[in-house]
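One protein chain is absent from this view; the other protein chains keep their places.
What follows is subunit A.
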Amino acid sequence: MPGPIQSLERAAAILRLLAGGERRLGLSDVASSLGLAKGTTHGILRTLQQEGFVEQDPVSGKYQLGAELLRLGNSYLDVHELRARALVWTDDLARSSGEAAYLGVLHQQGVLIVHHVFRPDDSRQVLEVGAMQPLHSTALGKVLSAFDPVAHSEVAEGELAALTPRTVTDPAGFEQVLELTRARGWAADLEETWDGVASVAAPVYDRRRMPVGAVGVTGAVERVCDESGIRARLVAAVRDCARAVSRDLGAGRF
């Protein structure tokens, strides 16, 4: 029978060290308190980071427990529960905006569409529930990358593929987009994923104020935008919807 796996034991020791209170530790602190070589410790921390169990503060370079750990427990919000809570408000969003509404969550390296409401005209449309969208170019994906640290690390490690001539592909430029998204509380996609299509999205928070998903509308660029960008009316409708869903999830007023 094989013995315990050493690197897993070490990873567990690191998680225990970071657990308990708001702890942030630098690489050398972790290495020295566990009596490990820096190189070994760094390898384990990076792996844990990839899994979302550990996060590294971009400024100080220190490590702390990652958001993915929170998802492991019972407090994890079921995506179908999220859809059920969002139903009334996303219907209303599609009606008030005249565009198709989407609710997306992070799944692996992309956005999983968990709910889709048709554009309220009589055209034939196909339900896109279950489809995946890119994190780096869609409004939903940018919102998740900006507000959910796990999504952020996924996108930071992936390639920013040029899907249209307007896709932001350089990492520094992309980080600026995320910063703007955090600052104003919503994201846009102006023909960065599909030619002729624009979208706008805002974050949905749960009771613990964790960003659990993003909600938004997508449509033809000439309807969604005016000369200066996304129409203000649509931005307001999307943000109202995100707030209403968050409120139903118990996030309180904000």
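Basically, a residue touches a chain if its C-beta (ideal position, glycine included) is under 8 Å from a C-beta of that chain, and two chains touch if they have at least 3 such contacts; residues count from 1.
The criterion applied here is as follows: contacts and distances are computed from a predicted model.
Enquirer: Could you check which of "Multiple sugar transport system permease protein", "Glycerol kinase", "ABC transporter ATP-binding protein" or "DMSO/TMAO reductase YedYZ molybdopterin-dependent catalytic subunit" matches the UniProt name for the chain that's left out?
Expert: "Glycerol kinase"
Enquirer: Out of A:Ala188, A:Ala214 or A:Val245, which touches the unshown chain?
Expert: In the complete complex, the chain left out is touched by residue A:Ala188.
Enquirer: Spell out, residue by residue, where the missing chain touches subunit A.
Expert: Output for subunit A: 74, 78-81, 83-84, 87-88, 91-92, 94-96, 115-118, 120, 122, 125, 127, 129-130, 180, 183-184, 188, 190, 226-233, 235-237, 239-240.
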